[in-house]
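Omission of a single protein chain aside, the complex is shown with its protein chains in their original locations.
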Amino acid sequence: MTMAAEANFVADPFTPEGDTVIDCKVDKIFYGDFLAVRDSVVPIEKNKITAFIGPSGCGKSTVLRSLNRMNDLINVFRFEGSVMYHGQDIYAKKVDPVVVRRYIGMVFQQPNPFSMSIFDNVAFGLRLNKYKGDLEEKVQKALERAALWNEVKDKLKNSGLSLSGGQQQRLCIARAIATEPDVLLMDEPCSALDPIATRQVEELMLDLRSRFSVALVTHNMQQATRVGDTTAFFSVDISKGGRTGYLVEMGPTAQVFDDPQQQLTKDYVAGEFS
Amino acid sequence: MSNIDLVASSDMEFTRPNLERQLLEGRAIKNNVLTILTWGTAILASVPLLSVMYMLLVRGGTRLFGADFAEVLTALPPAGFEMGGGIGPAIVGTLLMVAIASAISVPFGILAAIYLAMLEPKGKLATTARFLAKVLTGFPSILAGVFVYAVLVISFGYSALAGGVALAVLMLPTVVLAAEEAIKQVPQRMKDAAYGIGCTRTQVIWKVVLPTGLPGILTGVMLAIAGAAGESAPLLFTALFSNYFISELMEPTASLSILIYNFSGMPFENQIELAWTASLVLVLIVLVFNILARLFGQPKV
């Protein structure tokens, strides 16, 4: 593809077979004057794992963080487009981003437990939502789902920071799913983990799929093939002097990797696997 | 609806959640009230500074920016019912004692900082000295006066030198800690480069570390001087006070801060006005050193 073609390229819209939970239509995302992402339609399917892949700087994390308005923490961030969630645009004026984040939870690149006990970490969201039921039962259930219960059941009062990196990340997952959010956004959740911990978190993701809809950013394409039901491939366009990310191709994972429709995708997938 | 439905059925259908901003909801109200309170405290906290500045300019400024400003800055302080007069000896005394204090504390402080930061930073001596320097930053300034009274004044009497030594005790920890920090900021790669071409440690320090760390060290020195210039408690019974210009180091000496203290309680309008004028001059001196500290601290582009 020539540079000029790249500058105007817009991916064919992908229509998933099943239900979608979030319909994300990015026109433009700015940081100040900097155009970070353009023209990307990314539906997140219900009870599936949608993987975002692409070279660094392609805007995949930016798009993910737009799905629960985490980018609002950055002052100069500006979103043009719509993110429809249960028929409401989460970027509508009257929507409270705080509420959005309670329904659409997030797991981050670096494990980031709070400096409080393991129990309090998991119970944090429950208490925040003034949950009146049995806290202990909920905490146990979340830790079990996060495949961490057996390792920590005897030391729930220890600090969350005393765990190993992989355990911390699973603790953060437990914290995120304890309140039973609708959607889980995972931003390179394994990038700080060793291969064994990565394996555990990947298995966990596959289990979580039955209950949550997951959107996953990963820099590791093998991971996308292992856990992704659907894959969205982003690229970065430097033709206008900037670094603007855009969606190149989106479809069922098998199709994106084995039979990509775009030359760019072909090159990227081939380069990564050869 | 603020609570998420936490029914734990795995195939529960998610009902359409209400994402709208609820301004009257408890959490939102609490959030806004606290934000308003924080703004209020921040604004309230700047009131004293503004008030002090206003008073200094209005009450101290009348004399300092008036027609007889030269007299105010150079004349001797007035006696009881006398009109006019000035704060000349106090200005000279303050500057002189600060100079004595700097001459003592700055070289000692920088050399100690070099030891703490470069020569043996993790050793027992350095750890202890660093900790005690930090303890000394919280050392009540009046006790510096008591200490110097016990060591010098009892034997040699009240003097500018005693006042300067008392101020030096207070300046020392600030100089040491700031200089240590500045030296530590010098990138290791620069030191490595100097060692790499065969410099001795002393050469590395003199030719690379001190020139590079100089702005940071000067910032610390300026802040220490600003603090010392404003001190009064340590001078009360070391330098005492004098109505005349100083003629030798070993006699009682006036200072701006003690003049303010003495005149503030007097029943004469003239003296009270001079106390405000002296305050303005003192604050200006302190500000000049603060501004110098900031200028030195600015990273070179």
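Think of it as A and B in the order they're written, each chain with its own count starting at 1.
Everything that follows uses one rule, which is that a residue touches a chain if its C-beta (ideal position, glycine included) is under 8 Å from a C-beta of that chain, and two chains touch if they have at least 3 such contacts.
Criterion: contacts and distances are computed from a predicted model.
Student: Of the options "Phosphate transport system permease protein", "Transketolase", "2-oxoglutarate ferredoxin oxidoreductase subunit alpha" or "ATP synthase subunit a", which is the UniProt protein name for the chain that has been left out of view?
Tutor: Answer from the record: the omitted chain is "Phosphate transport system permease protein".
Student: Tell me the shown chains the invisible chain touches, ordered by label.
Tutor: A, B
Student: Just name the one of A:176, A:190 or A:232 that touches the chain not displayed here.
Tutor: The missing chain is touched by A:176.
Student: For chain A, which positions touch the chain that isn't shown here?
Tutor: The list for chain A reads 68, 70, 73, 75, 98-103, 105-106, 108, 110, 112-116, 124-125, 128, 161, 172, 175-176, 179.
Student: For chain B, which residues lie in contact with the unshown chain of the complex?
Tutor: 27-28, 30-31, 34-35, 37-39, 41-42, 44-46, 48-49, 51-52, 55-56, 59, 108-109, 111-112, 114-116, 119-120, 125-126, 128-129, 131-136, 138-143, 145-147, 149-151, 169, 172-173, 176, 198, 200-203, 205, 226-227, 229-233, 236-237, 240, 257, 260-261, 264-265, 272, 275-276, 279, 282-283, 286-287, 290
Assume only the chains that are shown with their structure count from here on.
Student: Once you find the CA centre of chain A and the CA centre of chain B, what distance in Å lies between them?
Tutor: That gives a centre separation of 50 Å.
Student: Within the complex, which stretch of chain B touches chain A?
Tutor: 2-4, 6, 8, 10, 14, 16-22, 27-28
Student: Can you list the chain A residues touching chain B in their complex?
Tutor: By the definition above, chain A touches chain B via 85-88, 90, 94-96, 98-100, 102-103, 126, 129-131, 133, 138, 141, 179-182, 210-211.
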